[in-house]
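Note sheet for the following structure.
Removed: one protein chain of the complex. Kept in place: all other protein chains.
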Amino acid sequence: MTKERKKRALNEVVKLYEPTSERKRYKYTQILSKRRFDPSLTVSGDLSSVKDELTQLRDNSLNSLTELIKAAEKNFDTTQVEFVYVDNVGDFIDFIKRFARSRTIVKTQSETVNEVEQYLLKEGYEIVDTFKEEYRLDETESNISNSLYTPAERFPAVSLESVQEKPLFFTKGEVRDCTALIGVNAVSVEPPEIHILQHYSNIGRVLRDSRDLIFLAGVDKLVPDRDCAALQTRLCSLFGLPPIASWEAEPKTGSNFEDLGRISSDRRGCLVLLNNGRTDLLNSDNREVLRCLSCRSCLSHCPAYGYFSKSNRKRNRFPLADMGDIVTVVKFNKITPQFSENLWTCSTCGMCNEVCPVSIDILGLWEKCRGIVVESGRVPAKVREALESTYLHGNPWQYPKSERTRWMEGVSGKINLIDKGAKAEVLYYVGCLPSFDRRAMEIARSIATILNVANVDFGVLGEEEKCCGNEILRIGERGLFDELARENVNLFNMANVKCMVTTSPHCYNVFKNEYPSLNFEIMHYTSYFLKLLVSGRLPFNNLKMNAIFHDPCYLGRHNGIYEDARNLLKKIGIELHEFRRNRVDSVCCGGGGGRMWTEETLNELVKERVREAIKMGVDVIITACPFCHANFDEAVKVEGAEEKVSVMDVAEVLREALP
Amino acid sequence: MNIVVLVKHAFAPEPGLRIGTDGKSFEKQTLVYEMNEWDSYAVEEAIKIKEQKGAEVVAVSVGKDCDDTLRRCLALGADRAIKIPYDSMDSWQIAEAIHMSIKGERLDLVLAGFQSQDLNNGLVGPILAGMLRLSYAIAVISIEFEDEGVRVKRELEGGFQEEVRLPLPCLLAVQTGINQPRYASIRGILRAKTKEIKESPVILKSSTFEIEKLYSPVVKKAKRIEGSAEEVSSKLIELLKERGLL
Partner (left out) sequence: MEIFAIAEHRRGELNPVSFELLNLTNLLKGGGKSIAVVLGKNAHVFAEQLAKYADKVLAIEDEALENYDPELYSDVILQVLKGDKPALVLIGNTISGAELAPCLAVKLNAPVQTDVVNVEISDVIRISKYICQGKVMVDAKLRNSEFYVLAVRQGVFKNGPEVRGNFEVISIKPSTAPRRKFIKYIEPEIGEVDISKEDVLITVGRGLKDSSNMVIAEELAKLLGGVIAGTRPTVDYGWLSKDRQVGTSGKTVTPKLYLGVGVSGASQHVMGMKDSELIIAINKDPRAPIFEVAEYGIIGDIFEIVPKVIDKLRQIKR
């Protein structure tokens, strides 16, 4: 990557994350666990160009990994620190036994350090964690085992200018009898440098005070030169977690080791490059995982992390989790306990993929891991029941097939039953929830009514309609999905239609993107109705409504369709409010990924969304997905706000506008 | 260890099921079949024991069309399956057929579900135990292996439990909730096609009873509160007021 390209990439990134006027300066917060949902955290602008640069940068380094390792070995040889390449954790333990003069290890917050931690504890080392739940700025001295080493403050996504490169300051004089174990953000091969993103008072103190210093870097952190290292390291500061430290703190980065040797002859430093399966990963399907910078962008935007359920507030455990965890999972095809704890909270909203600066298909990895668990059989009982029900009854809700057409009762006008041999031009694919659930049925009824008013020649698959399989795929049951797809494709071929319209964006998504190519057009009903309206086939009256539109993940973020529903509503006269986070930033309602069956309690985020709507004085929250519809409906009930705001799907709104 | 687990390919007693015109049987096409819920706990228990102590698990089922259920057992971890290709509603007949079919098997433990979800007799396990002259226990909610056999807890009425010890071989009929049954993925079921399902050549002996009539019991007592949800809720509240409960 040329110097100019790197500089451009840097500037693009700076512009994207320029703090808006709404971002206030945050004071120190006492307790990390009270981290609040930050509605100002948006993914604005077009990330695609910068993503490519960064992805390229990472790929380049990874592609030349073997050469970089050789070069690093050679270059670091001339520095004051030892250079050790360890293939696995066992080798690392051997190394530390030889190198460390103290059995007390003081560690910084680092994923690579976490990879080795359990093994160190087994060997009887005492480990002092410098990242605790409470922040204390006071620098009073006390003994090593308590929180003298105050935790790192996550600093805000500041503009790059304030992230400066400075050499580290090593104390002269007396040092503590302990071994520091420090994670590393990037290792530059030429010139040989270690880059660490440092926060005020944490790593600095660890580095200042410890007798032996072990810098632990995964081999994937090797980059060719200083510019790459600086870019990579600073990106972590930019994409990092929501700001909770004062902007007054001056983050520092960068260090070199000439200082170390100069300060004290008793102190030693070593750079350890840890492989632990990473080069194996390079040769596998999942090599993209190695591009990860641990920037935490995915975590800070993930609705499941910390918000969907209280028990998920375990830091650094997902979506991508510890590199060590990922390596174990994909290398040994085995799910670690950390993974299985959180595995089912993912709603597959896709925010992680959207914000990852190095284009890792995190969502895909999540689904792969779920697939491993599904094949092992160890899924939660509710998941098992949903899957078995889909196999047995063609829907995950345990309703018998015979009830699938009950939604049709009371719909005026004709509905062609394709399963009984009728023919039609348009196939209305109803979906499972709208077929069986009392409340969701209203959406299907509204759609059928509108289709009739517009004189569309449409039909439904009736009792023979089967689950589309989107959530089955997201749950990881590929075998069941293949069977469903096969059966559905047969049905579609028999139906011989020109176009298919779906109620749910989930169905739309899977038919469009995962099914073998179908010989008819597939549309979500909002797009189809817009088409009808624009071509004059749909009569309507103007409707005044104080409403807001919630972008469903599977229509918006996954398929890039943001404006059809809005245009449709605008055309019938409704002026829409907008949520602070809308379109690609839309906050997932928590319904996808199998959560409609697995999650026991309604999540905080959708309640927060309802509160936001109420604060804006909105009367109606308009959804375009039966899952969003169900979750928002329940959230309104749980908030006790039925008097203040109601929830309607686009079809229900349009039905009111019919003459 | 050698474990035989009894599974039934049973129908789910759903609202859709209909009694045939002869008044003595069910309309086949209204029935949806699956592995009997109680038996899925028995199968899981067998596989757990296999994982923990090592065992050969043989699944046995009686039914003309029980292949699906047997294949699912194989996918879950059973080693072999025996199919007895007859349909019967008589527990004694079924127990006898199973008795004949597993005569040559080495038996350390026989596991069964407490009852079937469709007929709810709870008899096949205990009758089989009698025929095999095995010691047995039903309504088992925990199994622990000891030197001399097994120690099990039985779930009694009123939340009480009874702890008993049985020698091996024995038969245990397990209750729901004894474990968390695992899921058999479609791919797993396809892979299990390589495992053997052997058809047993036994013939059923005569039945111990004859069905004269099958019918929906008359809803005798309940007075219906009718109307729309709105009306029904009002009437319910009135009723509660009348009875001094509000």
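Think of it as A and B in the order they're written, each chain with its own count starting at 1.
Note that contacts are C-beta pairs under 8 Å (C-beta built on N, C-alpha and C of every residue); 3 or more make two chains touch, one makes a residue touch a chain.
As the structure is a prediction and not an experimental result, all values here were calculated from the model.
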> What are the shown chains in contact with the chain that isn't displayed?
Replying inline: A, B
> Of B:H9, B:K153 or B:R182, which one is in contact with the hidden chain?
Replying inline: B:K153
>> Please identify which residue in B:M35, B:I49 or B:I127 touches the non-displayed chain.
In response: B:I127
> What subunit A residues would touch the chain not displayed?
Replying inline: 381-382, 397, 438-439, 597, 599-602, 634, 637-638
>> Touching the absent chain: which residues on subunit B qualify?
In response: 13, 15, 17, 19, 91-92, 117-123, 126-127, 129-131, 135-139, 151, 153-167, 175-177, 206-217, 219-225, 229-230, 232-234, 236-237, 239-240, 243, 245-246
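Rule of thumb we're sticking to: only the chains that are shown with their structure count from here on.
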> Using the average of all C-alpha atoms in each chain as its centre, how far is it in Å between subunit A and subunit B?
Replying inline: 43
>> Taking the touch rule as given, give the residues of subunit B at its contact with subunit A in the complex, in rising order.
In response: 14-16, 32, 34, 76, 180-190
> Where on subunit A is subunit B touching in the complex?
Replying inline: 374-379, 381, 383-384, 387-388, 391-393, 400-403, 477-480, 482-483
